[in-house]
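Here the complex is missing a single protein chain, while all its other protein chains stay put.
Take a look at chain A:
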Amino acid sequence: MRPILMKGHERPLTFLKYNRDGDLLFSCAKDHTPTVWFADNGERLGTYRGHNGAVWTCDVSRDSTRLITGSADQTVKLWNVQKGTQLYTFNFGSPARSVEFAIGDKLAVITTDPFMELTSAIHVKRIAGDPTEQTEESVLVIKGPQGRINRAVWGPLNRTIISAGEDAVIRIWDSETGKLLKESDKESGHKKTITSLTKAADGSHFLSGSLDKSAKLWDTRTLTLIKTYGTERPVNAVAMSPLLDHVVLGGGQDASAVTTTDHRAGKFEAKFYDKILQEEIGGVKGHFGPINALAFNPDGKSFSSGGEDGYVRLHHFDPDYFNIKI
């Protein structure tokens, strides 16, 4: 396949997100300006100007009208996707690390980093249909985990919130009361910071990637460990194909690769694994730096990866990708 290279960001990429229809790709980077691209040919549509710090995360509403972004400048902003205008700004006491709209787009879960005296926290905010009615108030604030919470997502039917972070423990919280419902088992769970989390298309299981060079597949209801995928590199980003049973891991520094005789640059790769057999299917090389973000198009026929090198690489699969057999 011939990947499409998009160099719109001057700084490393942090997050990638497709909209529900799969025709728009939103990219966040450390350069303060989230960008939206057309997902078929990589043409840039526009940028959202307004943040004063690295943008760590974003999410788009189901009808692709609202974008929510979280940034290191301690704000979370709501944007009009089409015009690029700001609709609302939530202010926090510390950088915002992860945002996600709930099903129905009426609520959003936001995590904030520990900063000075503040511990890390998970906030749930109500999102009004009309931006002029938007208020700052939180529906729920959950405190508790030590260390940074790198990702928090909604569970099925918005009943639970799943969080994962630096303490390597995955927690499931009740989204109405804020009570801790489940914690991942320390023995079988990750040993180092969990960097990323992605849900399956039907929400029944999710994948977490960690700096301990592995990714683990968990059941959403019971938080039992289903599968583990091992790599040689710390995992920065994970993605699951909505079409086939594949998981993709994107990773970081590969110290052992420094001394190989492979003279080609661009050797940081996104590794594909069979979800069920846990075996590596292959890798897609090309990035000049560690891969920080991965996202699959909801139709499963293309995926994109964002790297430390500032490039977004958009890959449309060849027909023989769909015929791969181990």
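Criterion: a contact is a pair of C-beta atoms (placed from the backbone, for glycine too) under 8 Å apart; a residue touches a chain by one contact, two chains touch by 3 or more; residues count from 1.
Please note the rule applied: contacts and distances are computed from a predicted model.
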Candidate names "Eukaryotic translation initiation factor 3 subunit G", "Sestrin 3", "succinate--CoA ligase (GDP-forming)" or "serine C-palmitoyltransferase"; UniProt protein name, chain not shown: "Eukaryotic translation initiation factor 3 subunit G"
Could you please point out the chain A residues that touch the chain left off the display? 1-8, 21-24, 33, 35, 37-38, 40-49, 63-64, 82-84, 261, 269, 272, 280-286, 301-302, 313, 315-316, 318, 321, 324
